[in-house]
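Have a look at the structure below, then the notes.
With one protein chain held back, the other chains of the complex are shown just where they sit.
Chains: A and B, in written order; residue numbering restarts at 1 for each.
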Amino acid sequence: MIDTPSLVDQYCHGVLRTELGLGTFEAHLGRGEGPPAPGTTFFDTQTGFAVRRWCPPLLDLEPHCPAPHYLARRRELGVVEAGRRLLRGSGITAYLVDTGLPDDLTGPAELGAAGGASAHEIVRLELLAEQVADTSGTVESFLGNLAESVHGAASTAVAFTSVAGERHGLALAPEPPDAGEVRGAAGRWLAARQVGGELTDPVLLRHLLWIAVASGLPLQLHSGASNPQDYLTRFARATAGLGTDLVLMHGYPYHRHAAHLAGVFPHVYADVGPALVRTGARATALLAEILELVPFGKLLFSSGARGLPELHVVAARLFQEALGRVLGGWVAEGAWSRSDADRVAAMIAAGNARRVYGLAAS
Amino acid sequence: MIDTPSLVDQYCHGVLRTELGLGTFEAHLGRGEGPPAPGTTFFDTQTGFAVRRWCPPLLDLEPHCPAPHYLARRRELGVVEAGRRLLRGSGITAYLVDTGLPDDLTGPAELGAAGGASAHEIVRLELLAEQVADTSGTVESFLGNLAESVHGAASTAVAFTSVAGERHGLALAPEPPDAGEVRGAAGRWLAARQVGGELTDPVLLRHLLWIAVASGLPLQLHSGASNPQDYLTRFARATAGLGTDLVLMHGYPYHRHAAHLAGVFPHVYADVGPALVRTGARATALLAEILELVPFGKLLFSSGARGLPELHVVAARLFQEALGRVLGGWVAEGAWSRSDADRVAAMIAAGNARRVYGLAAS
Partner (left out) sequence: MIDTPSLVDQYCHGVLRTELGLGTFEAHLGRGEGPPAPGTTFFDTQTGFAVRRWCPPLLDLEPHCPAPHYLARRRELGVVEAGRRLLRGSGITAYLVDTGLPDDLTGPAELGAAGGASAHEIVRLELLAEQVADTSGTVESFLGNLAESVHGAASTAVAFTSVAGERHGLALAPEPPDAGEVRGAAGRWLAARQVGGELTDPVLLRHLLWIAVASGLPLQLHSGASNPQDYLTRFARATAGLGTDLVLMHGYPYHRHAAHLAGVFPHVYADVGPALVRTGARATALLAEILELVPFGKLLFSSGARGLPELHVVAARLFQEALGRVLGGWVAEGAWSRSDADRVAAMIAAGNARRVYGLAAS
């Protein structure tokens, strides 16, 4: 058996503070644009089955018990106690938390306390810019405040995270826009914008990315389910040698491409975790595919969990089980040595993240 | 063992009525633009090996017997008797038959009678439009007759099927064209067209798709081997909430993308079957990949078989074996419960298709 005693979750969100019924819980298992189709339920997915496999025992129930039983027990314990049991049962000892969602979720301190773990903040660039826009009167003050906010965030956060790729379909130019373009785009955006309005302007998204690159903090790039290769290759080339690491998030079904880029560029890293949560019983196969091309010092575990502590649990358990099976299988057939396997497991589970984000060893 | 006693084949064609020699049989195993390369044969493919594995026993021969022996026995029994034995040995109890091919193949009634199964018609939109064009004198009569034909077909068929994606490389605009564009395109097409001429005009292909969407009948979309994601995402978004289901056909090697879309959009479904026939001994691996992201209520079995009843057999047997191995394996390792596995197997084999196409339970 390969041991992975301690996990660093390099990207997640907090959990909901409210009690959940069957329907509200189910809604957090979906990942789509709408409710389940008539005659179907989001419980009938790999994620739903994985939740029913791993979580009931942490609340004193049998694995695979019916969802209504599980939710009744969860409410009986209360959201706080159920959350504590789940998070402490996950094996995660450090959370890096993206605080840039509109949902009312627990923040890093509250999540860490519930889970008996350390916790660190990841700042989402687009929300930061929207918040700065809400309080800036002019283009000049907006741009000045933005630079100052990113600079300030860099002194307390462990990473920046960007959803520019998701918002603009990976068609962004890889270079930084020039000052005139930025002022023009800022002026148009501020003039047309309501308070709370979302940032989708490509020039400002690029400007934000490059302010973040200049900060030197690791930058996480989300790209949804589009083929990220062309854009990310060009952006990686444009940022090579600047001293800032890029972490490619959520690559499925392009996880092999992300692993490839992590092998090509010294400052590029790949993520694993959300793909495992989505694919459940197939997590072992997915992890094996990622481990084809990624250098072993370039892969980082994360859960991507949001709202439900069940998702932190499922990510961690699937990851540990998959890592044990994949690496253990290679040891059994003689392809890897046992000591190499233990060493690589510790790197992916925690060591790589500690090094990239400058976290203290646990 | 996971049981899947009854299969609904949600997409296939009829079979040839003529006796076949080695060369004519082999030609139906290829999937390409031309004959086999010098020094090679289409029997040396996964499909060829799968036919030699599964079909000889249904004609009283040993599995893997040489192809000439198999074909001699097939001719000895005669095409009718051989077809009856093969189709009845497939385990398929309902066929949904695309009747829109130029080949002289058995229709739904004849296929169902030979196979001891029920059979239903799927109408291919592009052939319907070409037939209407053959008998319409003016643009106005063509467009009127087209709407009437689609409407009429919707009352007898169980689904529409479209090869617009294959004919126009998935570069179609997702929105319906406006009436002026449609009249213009129809005028140009009819003026230039010979009787029997193929429909490839993108405006008319889009017009056809949207007439079909308006009918409310499930619409099957074929996309060949191109990456369907961008186009299908936009078309799915454009048709969301209209009450018409879309079934994504033949996704390999983009089956994971199709499964992803079925998870994102409530009205989108994914297909499995032809990918299994093409990949033979790898069918188990393929099915497992599809089952990563597809919600279990969103996947439908089909054979995609055309011309040879052997292909219906191979699709059904490979599917049943793969389903048993994949789901049975997950039960064995504790990832799924046995009752969930049985339930999901019945959904993918038949239940989902019965619900989507409104078929009576067998």
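General observations
Everything below uses one rule, namely that a contact is a pair of C-beta atoms (placed from the backbone, for glycine too) under 8 Å apart; a residue touches a chain by one contact, two chains touch by 3 or more.
The structure presented is a predicted model; accordingly, all values stated were derived computationally and were not measured.
The chain not shown here is touched by just one of A:Leu22, A:Leu61, A:Ala214 or A:Ala288, and that residue is A:Ala288.
The chain omitted from view is touched by exactly one of B:Gly89, B:Gly115, B:Pro218 or B:Gly280, namely B:Gly280. Against the chain not shown here, chain A presents residues 227, 229-230, 237, 240-241, 256-257, 260, 263-267, 288-289, 291-293, 295-298, 330, 333-337, 340, 344, 347, 355. Annotation for chain B: contacts to the undisplayed chain at residues 30-42, 44-46, 49-50, 52-53, 63-64, 225-227, 252-253, 278-282, 285-286.
Following the convention adopted for this analysis, only the chains that are shown with their structure count from here on.
Taking the mean of the C-alpha atoms as each chain's centre, chain A and chain B sit 38 Å apart.
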